[in-house]
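The other protein chains are all here in position, but one chain of the complex has been omitted.
Naming follows writing order (A and B), and every chain is counted from residue 1.
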Amino acid sequence: MSAKQKNNLWGWLFVLPSFAVLLVFIAFPIVRSFYLSLTDYNVLKPPSFVGFKNYVSAFKDPFVQASFRNTFQYVLTTVPIQTILSMIVAAIIAMRFQNRYGRFVKGCMFIPVISSSVLVGTLFTLLFDSTKGVVNSAISLVGIAPVNWLGQKSTALLTVCIATIWKNVGYFLVIFYAGIMDIPMSYYEAAEVDGASKLQQFFSITLPCLKPITYLVVTLGIIWSFQAFDMVYAMTQGGPGKSTYTMVYTIYNAAFREYRMGYACTVALVLFVFILVVNNIQKLFLGRE
Amino acid sequence: MKKFVSMLLVAMLCVAMCATLASAEDFSGVTVTYWTAPFGENDAAFFEEQLSDWMARTGAQVNIEVIPWDSYEEKYMTGVASGTGPDVGYMYNEMLFNYIDSGAILPIDEYFTDEVKAAAIYWENGKVLGQQYLLPYVVGNPRILYVNMDLLAEAGLDAAPTTWDELVSTAKAIKEATGKTGFDQQWGGYFGDLNEVFFPYLWQAGGRLVDDEGNLFPDFDAALKAAEFLYSLKTEGVISEYCTSRDGSAIAEDFRNGDIGMAIMSTSAAAKNTEAGINWGFAPYTTETAGGTFVANDSLVLMSSAKNVEAAISLMKEITSIPVMEAFHEQVYQMPPISEGEKYLDNPAFETMYEEAASGFHALPVVANFSQIEAALYSNLQSMMMDDLTPEEALRTTIDYAASLS
Partner (left out) sequence: MKDVDRSTPHLIGQGALVLLLAIMAVLAFFPFLYMFLLSFTNSDSLYLHFRDITLDLHNYRAVFDRINFATPLKNSMLVAVVTCLLNCVLCAMAAYGIEKKRFAGSKAVFAIYLATLAVPGQVTMIPVFLMMRDLGLMNSYLALVLPSCDAFGVFLIKQFMGSVPDALLEAADIDGAGEVYKFSRIVVPLIMPALVSLTVFTFISSWNNFLWPLVICTDSSMHTLTVALSLLKGRFETNYGLVMAGSTMTFMFPFVLYICLQKQFVEGIALSGIKG
């Protein structure tokens, strides 16, 4: 066996165990999902083949339409805000507070990351309550009238977004922070000599150097946001009206509340294809390698 | 001597009886799995204690699984589908259709004698989809109109409203006199809240949910009248402008804080209302064309996967027996009796109501796709409350959606 063949063999051997798990628990289930998407299946009775009926009804279903819209809105709200916010805070800590204070703030902001989404959702429902929530009490101190956060179309999805952003920022902050620390100090020193202000340094050095990390953060953000479920489940159950139905919430509802497995698999596959397409579009914009 | 003989006879009789009992009900080595819901603080411990006699008598074991309300149906669905479900289950009408339709639940008529059937007050409620599938078990807990009598008195009134007009005028009077919300509804919960916020008005308007063919809202005008009335509650400021973000817990809490004058809650909420120091009164329902409100009709069912049907039936009889039910109603969950001769242990305030208002108590139908229809209906009515749909659009959209499912 040549060295190259040997190398290939060992490579495959190392990959094999996890690849097998992946095939069995993700790839194979997707194939089975595709089969189920062509059937009427309520789990209690054997599936019956219906062809592409589920796909036709999915495109006509008002709940699926609403959940597409909402999921897009959700992705477009959470991803930019959490990316920009975590980048700015990381830059402030890296440039001014490389000390105990900075570490403490980072530590605090990471705590939401380790809690469960369902817990965060429950807490935010209480905090954003329209009549007794802390948030409305706080904004009333500066003279803003109480907002019916989770009770109206214009703010319900936004409130779910706020909870999501709050939970994710700490994670991306840590990644951005490390990225900034990795930028060679000499770049900044040279800029300092040229008389560039801190702000100019941020835009001309930090931002371009962070491009690969921004790519990572945006990719993860998009994938996670497309899969939004726990928050909605804990906060709004899709309401009021259809204003917070997301794709995965619709899938869950169809599968577990309505006993429509075949239909749930259909919507799930459509979502999967969607995420892949969006990720490829995003690659075009942010570019990689 | 005579005494001795009679004692001997009695003793022999006893032995003989025990022997026949034992031979009729000997399930040694059988384990019956019972899935129930969390009603009290520790339901598993309660049933293990209450069923210890039965276990000793029959030699069977009981495996009690308490299923959390969060994901109750998910658990049943996956359990039954995987063959790890219960032998005896506790189910409510809304979830029954698919299980009966797929043959996962067996009819029980043949296992019950006529005397037992006659003693079971709600036996007839157990006949759904043409057969006796259910042994009614938690029947009651109607959604009634609670009134804060102190706030009512401040408004110069002394009786709970009995019609829609009175409901509105009472709510307005309370608001005027106290500045508090007169009446409130949860439009920010989930579709199960239709039992409080919509169905009662549908029935009160003389409407039905489905007809015999399964068509939604066969009496459309009545449904529309109910929806329009509810919409007017919002537009006229009778219920809170924040109703679309409030759920059942929030409404209950407000009522117990004395922040709202009237609310529809289940009778099981009464104890906590008293505990909170509220001087409450109630009306079972308001009456428009008819009277009506939701009542639970939850049952024990025999699963077709039961390993030993006789043991499962025996357990169902034991759970619904008078001593166990009295203990259940006393220690775990206050409900009216389900058998003739059982003591009334629900809140004394409701004792006469169960007879006087019974004609207005409606259980939900067992029909296909019901939870989907409920979800769509709640969502569309929420949209109506947010001025996105008119009452007519909200109902028409739901009817079209329901039609598209079948």
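Annotations
Basically, a residue touches a chain if its C-beta (ideal position, glycine included) is under 8 Å from a C-beta of that chain, and two chains touch if they have at least 3 such contacts.
Given the structure is predicted, the values throughout are model-derived calculations rather than measurements.
Among A:Val56, A:Leu76 or A:Ile111, only A:Ile111 touches the chain left out of the display. Annotation: of B:Ser52, B:Ser232 or B:Ser249, B:Ser249 touches the absent chain (contact as defined above).
For the chain left out of this panel, the touching residue among A:Val50, A:Ile92 or A:Ile139 is A:Ile92. Hidden from this view is one chain, which touches chain A at 7-15, 17-19, 21-22, 24-30, 32-33, 36, 43, 89, 92-93, 95-97, 101-102, 104-120, 122-124, 126-127, 129, 132-134, 166, 169-171, 174-179, 181-182, 185, 188, 192, 212-213, 215-217, 223, 226-227, 229, 248, 251-252, 255, 261, 264-265, 268-269, 271-272, 275-276, 279. Of the residues in chain B, those that touch the hidden partner chain are 37-38, 41-42, 44, 65-66, 68-71, 74-75, 78-79, 81-85, 248-250, 252-253, 256, 265-266, 268-269, 272.
Convention: only the chains that are shown with their structure count from here on.
Those residues of chain B whose C-beta lies close enough to touch chain A in the complex are 71, 73-74, 77-78, 80-81, 98-99, 101-102, 104, 187-190, 240-246, 250, 254, 369, 371-372, 375-376, 378-380, 382-383, 385-386, 388, 397, 401, 404. On the chain A side of its complex with chain B, the touching residues are 42-45, 57, 60, 62-63, 129-131, 148-153, 156, 236-242, 253, 256-260.
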